[in-house]
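Note that this complex is displayed minus one protein chain, with the remaining chains in position.
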């Protein structure tokens, strides 16, 4: 299918990503990495001056650093070189309104996770997405790593047999003590983050990764969420036991109070014929356990990698690729979608709904100590 | 206190450890490693011929390879060079009768874990031990590693502050498929193993290690035990959430169906001022996370090690010591006890009782899906 | 100093980087990563059609995909939005003519290493650079890693005392068997690569890294270069012993025939008060040995990092950054230079000369088996 977009870079605007934001700049780098996309505009902050300041840092045309989303959408709509999509990189409570505005204006959306602040909002958003003509996608970043894609392909191909056990962990330490950094403040504020703290910030990443690589859905969970640092309204440490649709049992351990841990997302999946083990901090390697007891280190660049993983690497083996490149792989998928192609592995609203269901189910089940709870989207 | 034992090696007999046993030979090596102790006798098997065969392999005087425990205890009692203690290395259901016989004969006991086959038996044994004049100890082997001792000392000294989070895992893969090896058979047979499979075989090790290093008791647990390989009467995979007496939360993951895992016991403890991380398969190293974010690799032989860890190393740094040496450290402690000294870190019947309580509580709580269960000894 | 460049992205053209090139695309990504620079033109290939094809892949204006360097320099000179610099990403024998043409046209140069094909050419280039009004820099990529910068700063600050021992190794395996890939072909052809094979391709990287981090110059070397795979005109395996200006001894091991090795550049520096250890394949970590025997793992994002390393990281700790980001750090330095600032750590022609001297000295000393040879630039 031919499109006027074929001959040019796609254009996008950031919503959020103002001064002090970490993720705004990450989106910009990731989106532009493959020269498929360029940042041309933004409503970087609800404060006009700060939005302009961020626009200057990003080297965006000053006329396109807007004070708010509505203004931006109106202004861009009438430009011949107007935006093709927005990226939403705000605290969670802005996700729904921003996505709604864009989609209703016929502008595609790439959104930070979790999809929204609450499950109810996510259901509303799902309806909007269903009625929209343009794509909506979600940056569950870790699914963009080439060796995560490789793991998924191998599991799907039966390399480890029937999945029997899943352990996914995500330890961090940056919230181990009371802090009032900007990054911490909104994540621990129910008004901006929603009902989940750690579970919503990183637990959903771990959850998505586990479902993404196994290709299996979690159907039940036992949850134990805690606020370890006194005075917090939201959880900063979570432990969940999981049951998958095929009967496999699993555990999900996420924490933000484990001093010395940085971003230790790790996924282990075992089946009746083998196992795999992947760690985000050494992302270019996959440990593969074979049924005969052999242990193999599969690495980026290896000839044994499948086509999907290989296509998502930009350098030869031994040249480490990392977080930004994984993030860029999601944008590459998104660009493919926008140009009329397919991107079956790119997370979308269905994944967003499941994540929100996880958060709310875990929060309620933990609070009520109600034992095994069904995970219903 | 002077003793006639001072000038000589202590003498012991093995109960169990016949042909095909792995652990009997381990006990022999460990006991003799420091030349404090020597193997002189045994009731290696309930089959007389097999007992004699094992005695020959161990190079024990043929006259001292006995057909049963009672015969052995009678015969040794009248020898001037009779045994000082027995080591019990049998399937679980023999632990209580063997220990009772020895203790009632005034012979000290070193027993394999778990203490007995059931909690009720353990309570009976506790009474017997309480009334005995001679020591009883239990080989929770992993507490003998020098760097585990170091971890314990550092936690006790406040190096990581108040403990807030404990993750202990013990993945193995050797029971991932149906097998009828001798080692597997009795461990999966409720008549010989008791009510727990994986939880009783390795779960208790993980549990003891967590309590040993934190110095804290588990007070409640949520348990999910499963028999992954069809047809098993006992669990081969366990996931537990824990609550410690100071409110810290924890998780215990033990499994025998994770293909490719060998003996991956690992303990992570985090507190409000740091964290530690130890792995059995690289036992001479301790990762220490400091409150200022620095990560230190503490290694066997380092000048920063405390006296207790240093005293339990036999070679300079960089000369790996392993499982047999850790095991030998328990025997060194036990020899100290037998010679009238103290060995406060050597596991005893109190630890045995707690282990049995863990097994039964977990088995019942998992079966009943009864939510958080108190751990009552 | 104010410049018209301040308000805009710098513009560059690629020389080389045509179809089949790996490094052209790397330069493009690295240069653009921080949005300080953009690719606008190129003489991507000496074949006109292939140059146009590459231009389309890079999404460059078709009018700016030139058939040769001279045409490009002329055409860009008269554009109001003409290029600020060229990047030379060709086989070695084109480095000198391309750099000369650009510099004589008043266009700055960022060049692949090694500087030229021969030492004589490098001396000629040094004269040209000395007389030019615009900067010349060299992509010794590995010096761009944040933790390499950290290592350098720590050594300079005396953290390891007087340097006594340097081991730098660079094992690869991709040339372990005969191959006629485009990447291999020119590197093994003296006409295009110059007199060195492995020593010129990766040995110089290792050499530069060692001098960069120690801050010390190599003054003598013993070289043993070999062509392991039969029929090669150039070396594919090198072993050098080094002597540094302060008397420290060192070894440099580089190889392209070690099957299973990918890009294992590793640098160990020891002094009389400590040591450091860095590996390219896990680039976000630095092992630091302290004089009291403590071993510390310093990681990207740690508070203990110096300002220079921290400024060259784009994400929080635990979000792996890799080769492209390190490469981008050189371009960031280069942009700073072009805007009138300073970039004292960016490799330049002096480093280029030293690299060429290394290559020729090693090749001759190895061939002549002449023992310790002085390294004279």
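Annotations
In this document, chain identifiers A, B and C correspond to the written order of the chains, with residue numbering beginning at 1 in each.
Criterion: a residue touches a chain if its C-beta (ideal position, glycine included) is under 8 Å from a C-beta of that chain, and two chains touch if they have at least 3 such contacts.
No experiment lies behind these values; they were computed from the predicted model shown.
When the full complex is taken into account, the listed residue touching the unshown chain is C:290, out of C:123, C:290, C:339 or C:364.
Among C:114, C:274 or C:301, only C:274 touches the chain that is left out of the view. Screening B:111, B:172, B:220 or B:329 for touch with the missing chain picks out B:172. For the chain left out of this panel, the touching residue among B:46, B:227, B:263 or B:291 is B:263. The missing chain lies against chain A, touching residues 287, 292-299, 302-304. Contact residues of chain B toward the unshown chain are 8-9, 22, 25-26, 28-29, 32-35, 39, 58-59, 172, 174, 261-264, 280-284, 299, 301, 314-325.
The omitted chain makes contact with chain C at the following residues, 160, 164-165, 167, 169, 173, 176-177, 222, 224, 226, 228, 237, 239, 241, 249, 251, 253, 255, 257-261, 268, 270-275, 287, 289-291, 293, 295, 369-372.
We take it that only the chains that are shown with their structure count from here on.
Relative to chain A, the most remote chain by averaged C-alpha coordinates is B.
Centre-to-centre separation between chain B and chain C, using Cα means, comes to 55 Å.
Centre-to-centre separation of chain A and chain B, using mean CA positions: 43 Å. Averaging C-alpha coordinates per chain places the centre of chain A 34 Å away from that of chain C. With touch defined as above, residues shared between interfaces to two or more other chains in chain C number as follows: 299.
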